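The complex appears here minus one protein chain, its other protein chains still in place.
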Amino acid sequence: MPTIKLKAFTLLERVREQSPVIHHLTNWVTIYDCAQVVKVLGASPVMAHAQEEVEEMVQLASALVLNIGTLTVQLVEAMKIAARAANAKGIPVVLDVCGAGATSFRDRTCFELLDEARIDLIKGNASEVARISGAQVRTKGVDAAPVEIDLEEVALSLALRRKCTVVITGPEDLVVDGSRRFVVKNGHPLMSRVVGTGCMVASVIGTFAAVEPDLALAAAAGLICFNVAAELAAELSPGPGSFKVKLFDCLDALDEPTLAELRRVSG
Amino acid sequence: MPTIKLKAFTLLERVREQSPVIHHLTNWVTIYDCAQVVKVLGASPVMAHAQEEVEEMVQLASALVLNIGTLTVQLVEAMKIAARAANAKGIPVVLDVCGAGATSFRDRTCFELLDEARIDLIKGNASEVARISGAQVRTKGVDAAPVEIDLEEVALSLALRRKCTVVITGPEDLVVDGSRRFVVKNGHPLMSRVVGTGCMVASVIGTFAAVEPDLALAAAAGLICFNVAAELAAELSPGPGSFKVKLFDCLDALDEPTLAELRRVSG
Partner (left out) sequence: MPTIKLKAFTLLERVREQSPVIHHLTNWVTIYDCAQVVKVLGASPVMAHAQEEVEEMVQLASALVLNIGTLTVQLVEAMKIAARAANAKGIPVVLDVCGAGATSFRDRTCFELLDEARIDLIKGNASEVARISGAQVRTKGVDAAPVEIDLEEVALSLALRRKCTVVITGPEDLVVDGSRRFVVKNGHPLMSRVVGTGCMVASVIGTFAAVEPDLALAAAAGLICFNVAAELAAELSPGPGSFKVKLFDCLDALDEPTLAELRRVSG
């Protein structure tokens, strides 16, 4: 436990000091929020998606975040180019399997990305990750649907098969790689009342992965920071509109004593 | 009058209980706001636009909202596929004729959508709807321009010819189908100082249409809820930036006594 407590703030400080460039190919709904959350963490977002430039843009980046929320055939091709360039450069690739299970196009895209490039971390809610792991579940749009499966088993089997770290978000967030498991218990119900918190989580994890090669640790640290900021923001907010504004304020101001006091994580 | 009063909150409760999926093919400017307004109403937005997946995504949805704000040829094709799938499934299709009259490409697109699929509800400001009805008016960008025409006549003739419900937004919002007419007098001038309130109205109407087959009633109820929330938000806001934040807070918190007290509707 003390190890993680230390790491969360240590990694946030590292982000603030190094200000890594985080390259995204993401969706058009929350693209601003993904960029802004990276910025308030102290890093530098770049959101280029043209096939003509993603390979070159990756050369400036310290992590790559892919999100299939509003995918098209062209965007998927650009994602493959970017992911292979990131693999060649040796920077981590985070895939948000946003809406997996909703259509066969989404599922197929996820499998293609996983087959044609090395994805270092897969992030989704329970039903999305279950679908990518091969379980037979149905997503209700992009929102979390209850699925009666053993999430740890799903995450572990996917992590082992794809040789990656797996993050399943929900009331408690689960981080699993082949050998370890963290459960982050911070967060607030208002997060699910705001479009974009899920996408921002992938960007936060990508940002922490840019400064820490142990991706399970990076993901847990990023989740702790984001979710503690969400708890602080919720206390200041009469509703979901205010909550999102305060979330950026609180992430920007996050300090060590607050993290030390509020963090709830096991593993 | 008591019928409408009862209905507005009854329908809002139905949205909150059923949490219908509202599928959008919309513009890139206000796509976040359209998703977020659906979310704060208690429903579930999905914004997929690839031709490869819209037909399948419609199968998860209870209403489809189309908005031509930043249309392209590809997006229009996807809209047609989605609209025909929605027709086949029997869910309502709402078309926001955003910017109609500004270019011939927009007008042509609207007519193609109306000819090649069943559009259940057309929503626009005075000049946009007038153009779609065949009247000779000129839109100034996407903002409302004064047009010297009889709006009720325009709306009614369009409703009858296209066999749909027509909503004309403005200082007072007009809802017309072949047989009835509602005028919603709630709202606030700050709404026109914020990009996206018009687009959000179409999303709100689509959300209410997902739970109420009487589309004129659904539209009037949605408008009352949105516009009353806007009045509440305006009281709390020193300017348009704050207003948009508070609008989401107030919609989220909207309750029956407030709606009963503030609603101003005739018809």
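Letters A and B mark the chains in the order given here, with residues in each chain numbered from 1 onward.
Definition applied: a residue touches a chain if its C-beta (ideal position, glycine included) is under 8 Å from a C-beta of that chain, and two chains touch if they have at least 3 such contacts.
It should be emphasised that the depicted structure is a prediction, and the values quoted were computed from it without experimental measurement.
Set against the missing chain, the residues B:G69, B:G187 or B:G222 yield one that touches it, B:G69. Touching the omitted chain from chain A are residues 21, 28, 31-32, 35-36, 39-40, 44-50, 52-53, 56-57, 60-61, 244-250, 252-253.
Residues of chain B in contact with the chain left out of this view: 27-30, 32-33, 69-73, 99, 102-106, 140-143, 193-196, 237-242, 244-245.
Throughout what follows, only the chains that are shown with their structure count from here on.
Chain B has its Cα centroid 33 Å from the Cα centroid of chain A.
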